[in-house]
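I have placed the structure first, in the form of structure tokens, so that the comments after it can refer back to it.
What you see is the complex with one protein chain gone and the rest in place.
Chain lettering (A and B) follows the sequence in which the chains are written, and residue indices restart at 1 in each chain.
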Amino acid sequence: MAAGINTVWVLVAGALVFFMEGGFAALEAGLVRQKNTINIMMKVFMDCTVGVIGYWAIGFGLMFGLDRLGIIGINGFFLSSQLKHLGLPVPPAAFWFFQAAFAVAAISIVSGAVAERMKFSAYIIFAFVGTALIYAVSGHWVWDAGGWLNQLGMRDFAGSAVVHAAGGWAALAAVMLLGPRIGKYNRDGTPNVLPANNLPLAAMGAFILWFGWFGFNPGSTLSGLNLNIATIAMNTEMAAAAGGVVSTLYTMRRYGKADPSMTINGVLAGLVAITAGCAYVSAAGAVAIGAVAGWLVVWGVAFFDRLRLDDPVGALAVHGLGGTFGAMAVGLFALKGGLFYGGGLHLLGVQILGTLAVSVWAFSASYGLFALLKRTVGIRVSAHEEMEGLDVGEHGVPAYSHGATSPAFLPNPLHEHPGEALPTPGME
Amino acid sequence: MAAGINTVWVLVAGALVFFMEGGFAALEAGLVRQKNTINIMMKVFMDCTVGVIGYWAIGFGLMFGLDRLGIIGINGFFLSSQLKHLGLPVPPAAFWFFQAAFAVAAISIVSGAVAERMKFSAYIIFAFVGTALIYAVSGHWVWDAGGWLNQLGMRDFAGSAVVHAAGGWAALAAVMLLGPRIGKYNRDGTPNVLPANNLPLAAMGAFILWFGWFGFNPGSTLSGLNLNIATIAMNTEMAAAAGGVVSTLYTMRRYGKADPSMTINGVLAGLVAITAGCAYVSAAGAVAIGAVAGWLVVWGVAFFDRLRLDDPVGALAVHGLGGTFGAMAVGLFALKGGLFYGGGLHLLGVQILGTLAVSVWAFSASYGLFALLKRTVGIRVSAHEEMEGLDVGEHGVPAYSHGATSPAFLPNPLHEHPGEALPTPGME
Partner (left out) sequence: MAAGINTVWVLVAGALVFFMEGGFAALEAGLVRQKNTINIMMKVFMDCTVGVIGYWAIGFGLMFGLDRLGIIGINGFFLSSQLKHLGLPVPPAAFWFFQAAFAVAAISIVSGAVAERMKFSAYIIFAFVGTALIYAVSGHWVWDAGGWLNQLGMRDFAGSAVVHAAGGWAALAAVMLLGPRIGKYNRDGTPNVLPANNLPLAAMGAFILWFGWFGFNPGSTLSGLNLNIATIAMNTEMAAAAGGVVSTLYTMRRYGKADPSMTINGVLAGLVAITAGCAYVSAAGAVAIGAVAGWLVVWGVAFFDRLRLDDPVGALAVHGLGGTFGAMAVGLFALKGGLFYGGGLHLLGVQILGTLAVSVWAFSASYGLFALLKRTVGIRVSAHEEMEGLDVGEHGVPAYSHGATSPAFLPNPLHEHPGEALPTPGME
């Protein structure tokens, strides 16, 4: 019966985390320009189709297979083993289901940062390698009992480092190699506004992500019998609220207006930052972590822009900075072992080391992959396609069509002979 | 183990209720004019960030702290006590999580009614005071064991009165003090159509709210072991269906066409009305309650319009009338004690008294708050800003941007030097 409760809990939580893909899709599609809307959603579909296959075939085994030297797992590929060494409170299939949703979330972070200019075919390859290799290896270090960072005592409850910092710094590598969008920066280095096409869609994405986080964080207990899930859910909500309050008020004070994308990103940064510590900190600690993250994201967006690192959705600030801060903050705010609660510097040191290790791995491995892709299949669409938009360029259709007589953008596989003139109503 | 099941249930239900914020945001954004779309969503973000902080700091203690004279609770602020007097079947953090989502829902009702003209800064103050004080006090009367209405025997299972009537009549106070939107009424009192900008978005909001209600109502048992949750879920579905059927058919008969906003509001009114009685009535009773609510909302929207009470989304009819009717209808339809089942007039009297008390409090307290805000910070944007739209006026950006070369609406904190001309493609 205990296994039943745990399995119900993990499956519901896993479904919530998978639904976050819809949140990523809406958030990113809302923040880019209209001509690239469906392309970014298609990239998210690749995350949760190609990425799932990659994680099933290879990634899960590397991450949770039998440990070798604290570096990687070596069995469980294609779910081919019983995984008894994990001592799971739920069936292996439930654990896989939950973990696969995390792997997919990690690479979806990248999809936003590379929006509006990355080739779709190259992205498919990234989606596979991202879950099959990059995410899985550093995940093993922290979350497998034999992983070297786990052995050192690193605590990253639901993945501020494992998922978010890794995703954020992987995105940084991609952004560096891709370069900024055409027209984003002037010759003197000053940035231009490439306005978000649909802020309500982005807001809906944030609500879906927030909802999904109530699976992401408390589900990571893997047990519905662990009553700590209540505190985790509460801390998650607290940090999100604090992040949104601070980013909104700070933006109002600094710029005179409440910027919607900053409110959205403040909430998300609060969620990202509490992900590591949600099981270890007090409600007040959660508010403090969320508040700092809410400030950090406003600062961070401007910071990356000054460096001419063009991130259309703010993923570097939200996930990179938010995740890095959140994972390290466990060393400050943990009720057991945190510096602010008399725990000294040991845990803080471990958290800093571990977060840096995960971040450096994710950045380096992604840099290598994107550099290889750049030299082979290419990672950036042509300037002509970028100006025309990736929706038509990569997918043959605009995201939005307002009339019955829109010209058909070739090739549309739904139809054999597109583009003919429509008959006038009287003809039929 | 029982605590585990209950906690899983309450957290899942609480997450569903929090997700209703996404539903409110979409519903309201869809029903207003395009120029005010992101502003209304930003107000909902304030509900679930500022409102959460207010409920944590003050509201929860007032509502569920140790009772003083049946009027208010006096401890538990900042979740600072163990709350043993509540005798909860779940950890206090789970109870807080669930209740916070309700508090946020109550004030979100107001956001829709004040759309398209209320100042964002004043709304932030309302969001705080609304959860910290207004909602919490009348909530204590009904839902705390020591509350005076609870002592009288009032039964409002999941809050037709506590959440919906309170929210609806608080909105009425705000609407009266704000006045109608520019252009809504002609000098002879006749109304104009200020058309909904995005009915599909509004419909999606309704689907999300409906989904969330399956947490709202059955979750209010606080226990997954109480098998009554099955009946509650069934009754919730029945009343929603009946509300939608009646509002649609009645509208078709009266006006010759099925109005989408009436179908949506009919479903929502059915849900609002069954919220009080979902645990006490039969399936047939739920159908009857939903059907009356579906008729009531069509009548009510026209009624408030005749009074020149300008409510852009129909919140007064859906939540005010629907909630008031639903709470009172417990006195008619309750299988134990309801007038229609031989229970006499006692319960009906208590329900009427209690619903009126909650409504009068919520209206009066909100009227006081909005009157104070009106004299101090002001509650209404300038006529110029109202005509321009609150999206640009309050947030510096339009909700939708269709081209790459849209002018930048200052100030956009994402960028330091917005508004420069974009280079032509060949320049890069």
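Basically, contacts are C-beta pairs under 8 Å (C-beta built on N, C-alpha and C of every residue); 3 or more make two chains touch, one makes a residue touch a chain.
Here the structure is a predicted model, which means the values were calculated and not measured.
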| field | Residue in contact with the excluded chain [from B:245, B:269, B:329 or B:392] | value | B:245
| task | Out of B:204, B:332 or B:381, point to the residue that touches the absent chain in the complete complex. | result | B:204
| field | Full-complex contact with the absent chain, from A:90, A:122, A:182 or A:327 | value | A:90
| query | On chain B, what residues meet the omitted chain? | reply | 1-2, 5, 8-9, 12, 16, 33-35, 182-183, 186, 190-200, 203-204, 207-208, 210-211, 214-215, 218, 223-227, 229-231, 233-234, 237-238, 240-245, 248, 251-252, 254-264, 267, 283-284, 287, 298, 301-302, 305-306, 314, 383-384, 387
| remark: Residue positions on chain A contacting the omitted chain are 1, 3-5, 7-8, 10-12, 14-15, 18-19, 21-22, 25-26, 29, 37-38, 41-42, 45-46, 48-50, 52-53, 56, 78-79, 90-94, 96-97, 100, 120-121, 198, 201, 204, 394-404, 406, 408, 411-420, 422-423, 425, 428
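Just so we're on the same page, only the chains that are shown with their structure count from here on.
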| message | I'd like to verify one number: the distance from the centre of chain A to the centre of chain B, where each centre is the average of its C-alpha atoms, in whole angstrom. | response | 31
